[in-house]
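The other protein chains are all here in position, but one chain of the complex has been omitted.
Which chain is which? They are A and B, in the order written, and residues in each are numbered from 1.
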Amino acid sequence: MSERTAPGAKTSAGNFFEDFRVGQELRHATPRTLTTGDAALYTALYGSRFALNCSDDFARALGLHAAPIDDWLAFHVVFGKTVPDISLNAVANLGYAGGRFGLPIFPGDTLEARSTVIGVKENSNRKTGVVYVRTHGTNQRGETVLDYVRWVMVNKRDAASPAPETVVPSLPEAVPAAELLVPPDLDLRGYDADAAGSAALWEDYAQGERIDHVDGMTIEEAEHALATRLYQNTARVHFNQHSESKGRFGRRLIYGGHVISLARALSFNGLANAFRIAALNGGSHVAPVFAGDTVYAWSAVLATLELPRHKDLGALRLRTIATKNRPCGDFPYRDDAGAYDPAVVLDLDYTVLIKRR
Amino acid sequence: MSERTAPGAKTSAGNFFEDFRVGQELRHATPRTLTTGDAALYTALYGSRFALNCSDDFARALGLHAAPIDDWLAFHVVFGKTVPDISLNAVANLGYAGGRFGLPIFPGDTLEARSTVIGVKENSNRKTGVVYVRTHGTNQRGETVLDYVRWVMVNKRDAASPAPETVVPSLPEAVPAAELLVPPDLDLRGYDADAAGSAALWEDYAQGERIDHVDGMTIEEAEHALATRLYQNTARVHFNQHSESKGRFGRRLIYGGHVISLARALSFNGLANAFRIAALNGGSHVAPVFAGDTVYAWSAVLATLELPRHKDLGALRLRTIATKNRPCGDFPYRDDAGAYDPAVVLDLDYTVLIKRR
Partner (left out) sequence: MSERTAPGAKTSAGNFFEDFRVGQELRHATPRTLTTGDAALYTALYGSRFALNCSDDFARALGLHAAPIDDWLAFHVVFGKTVPDISLNAVANLGYAGGRFGLPIFPGDTLEARSTVIGVKENSNRKTGVVYVRTHGTNQRGETVLDYVRWVMVNKRDAASPAPETVVPSLPEAVPAAELLVPPDLDLRGYDADAAGSAALWEDYAQGERIDHVDGMTIEEAEHALATRLYQNTARVHFNQHSESKGRFGRRLIYGGHVISLARALSFNGLANAFRIAALNGGSHVAPVFAGDTVYAWSAVLATLELPRHKDLGALRLRTIATKNRPCGDFPYRDDAGAYDPAVVLDLDYTVLIKRR
């Protein structure tokens, strides 16, 4: 145990690279019932306006018993549970892959999370290594809510520790359309696009199309800290100005998921009928975001996907790019050498469900 | 569409003066279920203490099935829905009139909003015009929750566009007592003034009386942004420091409704038994408010109103004045020439229901 822990080792300073082995199962602490209180806070934090998550009546018209909790809120809660066990000593959150959203979470449902270590690879500097985990979020009935892979660079406790055998999992480039999950009770015959705020449905989007989401949102220190505590994410870089003032950036770093949620909320202006996140194909937190930064976003349609067995429902594979302090009317992304525009902070590849005509 | 929108016009940059015509009906997006989560946030944002909105048991003693959502919270949610369609390109929110609060909203009820354009008038500068709308907020059963007129100054897309025929609606100075709506199940025999925090009932207020609400509340950037996102109000002046830093004030402007709610919460000290907003007769956001400002308030009793058919219930027509960074012990208002005291930020004319002996 680290020298920072108390005698008796009742406190945890998190796992180091040496503590992970392929095949290891981690059951993460603190089951969490999500409620309309969490949903209200989420609205206050991001201003999201997707009708399915805002209105019980809109949801009931689609066969659901209530407005489901925002998909990214469920994601952040599952992610937060993994932090004390997976990434408390992480140097960087490197990527996501193969993320599938399963059953929607409704107010009153309880989320739990488990992870399996599926890869480890020591870095050549011998001070850090990469850990791959598949995390499984379930509801109180054990049904899958979310399933995704992420990989993180984690500090070693001791550079002299022997390197484990390298295992790097093979990961899908994207979740195939045939594997996307559609909420079983969903019946889109009652879908009201007027109420949802846009006439643009699946047929109106084309591969390669780019959409500027127009608006920008400035982040305050209190806002990202409230959000990240709501998710019970304990990474100290987000909360402790006293320690971070001596750290890499001199200040608290905003949880990358906060930026994902902001970008999603901004994307309402252009994607109002994309009512459900179905997959997280990949993503990169390209640059750090700090309080005072204003986040803008644009999206590209990577693919329009038909869903077998669902005539009134399609999917869009999207790349959403978020920037800081730079509007996205000209779609900033990468230069010819592949380097990101310096304003880009998020490059997210995900799939949404959207109404078809 | 504006040059800021993406190809394909899936995003909206809001309506301009030319887009409005008298008689036009606008159905606003995103139905919104209000919950105890919204109520808790509202308490955290303003610290309001009116017993009816705080206690299910207090509400049940009056014949209601639960504590209703604060009336101004319902107002802000209805107002917020209108912003993308009415005032995204507004230069100024000019006034309110003829506002009536109908059925209370309870946790679980869903608000929707529609507006009718009832007047247009181009300004002599030809760059802007005034648009008058009557907005109608309903619950999930289509019952009226709120009905009010507001008028805003909106930019023209093109100064060269021809002026429409001027139509200026005739508006009431105030909602008459006979038209005030009382929640149908309300039975004040179980009213507990001790629990509500004051012995002062309708008979204790006199026309012309002035009440200093004593306390002040400082507003933080995160607070007004959380509030305004909670209301899903999308006016960029409230959220985008990056663009506002180059704007009129160099900083984000606080949503005027935030100040209304603060003034209402402060007015508990002096009006604890004024448990329900019945009418919004008029109002003016006299000066901008910014983060760091401290809001104080005082009220004048404009009229004491008897309600036909309600022996145990009366109404007070109030003028509540909010100031910034100036206590209200000497009731700052207007000078002899009619100019507002420079500290005044809000001049609100509204009617409350209050217990009679």
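Some points to look at:
By our rule, a residue touches a chain if its C-beta (ideal position, glycine included) is under 8 Å from a C-beta of that chain, and two chains touch if they have at least 3 such contacts.
Bear in mind that the values here come from a model prediction, so they are computed numbers and not experimental data.
Of the listed positions B:A13, B:L26 or B:L45, the one in contact with the omitted chain in the full complex is B:L45. Checked against the hidden chain, the listed residues A:H213, A:R252 or A:R319 yield one contact partner: A:R252. If you put the hidden chain back, the residue from B:V77, B:A196 or B:V345 that touches it is B:A196.
Seen from chain A, the chain kept out of the figure touches residues 4-8, 10-13, 27, 29-33, 35-38, 40-41, 84, 107-108, 110, 112, 140, 220-222, 225-230, 232, 234, 236, 239-243, 252.
Although one chain is not drawn, its touching partners on chain B can still be listed: residues 35-41, 43-47, 49-51, 54-58, 67, 194-198, 200, 204, 209-218, 220-223, 226, 269-272, 292, 294, 296, 298, 325, 327, 329.
We adopt the following convention: only the chains that are shown with their structure count from here on.
With rounding to the nearest 5, the Cα superposition of chain A on chain B corresponds to a rotation angle of 120 degrees. Between chain A and chain B, the centres computed from C-alpha atoms are 36 Å apart.
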